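Dumping the structure here so I can ask a few things about it.
Omission of a single protein chain aside, the complex is shown with its protein chains in their original locations.
After this line comes subunit A, so read on.
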């Protein structure tokens, strides 16, 4: 079913829904099944040994300042993971051509690469998505079946595509079929390879030998295909790290590297959090379409300039606001009317703070809440930690759509009954999409939260905090290796399990086991019990004894509190108690 709602109305509805839920009400059911529910926990090193900890130092996750780790919970909101189709309404240049959308069912939330092209050769755009977690990068083709639900099924198009960090679709061989352009970041500063389309209309069409298309492509923070020069060949538009835009015109070669020159297309393009090309003006030329930091969309019309001359010199015009609900924008003629439609992968997200009531009754310790905004379109990485060093938990979020994963730090204002993360955010680096798990904790012993990241090969890396106190990226120091073999971990958290004042690694495995890996180098501790139906885990001092308690959510949506029993060499979470029910909606649960 495709629902058609004016964009402005939807925005209001999302906000309204959040406001309409009474703060004391039990969490509402999730609007649709959600594929991934990651939890992240932040835990700072107490300054003193365990026995002297108590409440003398700020408790990580303690939003309300009462010494207890409060729960920070995200409700992903409607349409999450679905594609919103913004059909071009025929507006001429100067007017927003994409004022409303329909929702195409599906859940592409998992995809770290999402593209649209007519792969099957039937004249209709198909969706191509990469699942980075399966088969070292499984590529899926969703053939366009037409109608209201155009992409109901999918077929695999090979595995091991994680070798590449950029996948583009463009006809570079001149056969009218989309070839796959792939950037291998680890080879010669970014080698571009072309996987020619084989002509197959079913199955994986990119099985023919790849060929080389130059090196040094790592300079690109954005790569998008477009026929800028109008010669019928697919050019590439690139934004470099300095914000300059470049056009790499296709040189006409269809069997070897077609990108052997470039020319400039202006500077200052770093204002865009998303940059793509689409024919907004209907003149058959690719315009540049960007989303800025406020969520507004802008069209930079193609001037018609010939190859070699910057075509994006014409004044831009607005194309609506509220686009921050999307974390990916694609351009294709989905409606078949010859005009370019936009597709946005929907993300909304309400955040709630549930102050911890350690003596909470039957409803558990989290029976009331207050809102912390509805702007949290960062589906798979929300972290809590005192990044700025002011003793208050800041929120760290990854915007997957921006520059291959941008981290933002939202400083805590100190508000204890309302959204505390309203201060201007600051930048925490880019490229974080290359990691599959993030955690915050002081692993270097300087009292500041370092980032612990798992890459796609299952290796752990520490990005040490540089000591800055806000406003600038705190994780600029060189990373440090911290381990390997973690591909089977569902959840990784940092918490001081053994009470030595250093955060240990808590590992929830795919096989349902739970482990604590002491940072001291002691043998891993197997946590008793069956954790296989647990889909949410968080650690923090809920009981106020200065030790890390564990919170889990089972398949029924019930929360359980596992108080730390004081054990420093064995399983400290041997008992559990109920901590509320109806939490199945939450796509993130932080302590």
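We take it that contacts are C-beta pairs under 8 Å (C-beta built on N, C-alpha and C of every residue); 3 or more make two chains touch, one makes a residue touch a chain; residues count from 1.
Quick note on the criterion: contacts and distances are computed from a predicted model.
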Which of "Methane monooxygenase/ammonia monooxygenase subunit C", "ABC transporter permease", "Tat pathway signal sequence domain protein" or "Putative phosphonate transport system ATP-binding protein" matches, in UniProt, the chain that is not displayed: "Tat pathway signal sequence domain protein"
Check each of A:460, A:490 or A:514 against the chain that is not shown and name the one that touches it. A:460
Of A:100, A:120, A:138 or A:191, which residue touches the hidden chain? A:191
Of A:312, A:486 or A:589, the residue that touches the missing chain is A:486
Since one chain has been left out of the picture, which residues of subunit A touch it in the full complex? 136, 160, 162-163, 184, 186-189, 191, 215, 443, 457-460, 462, 480-486, 488-489, 504-505, 507, 515, 517, 519, 521, 524
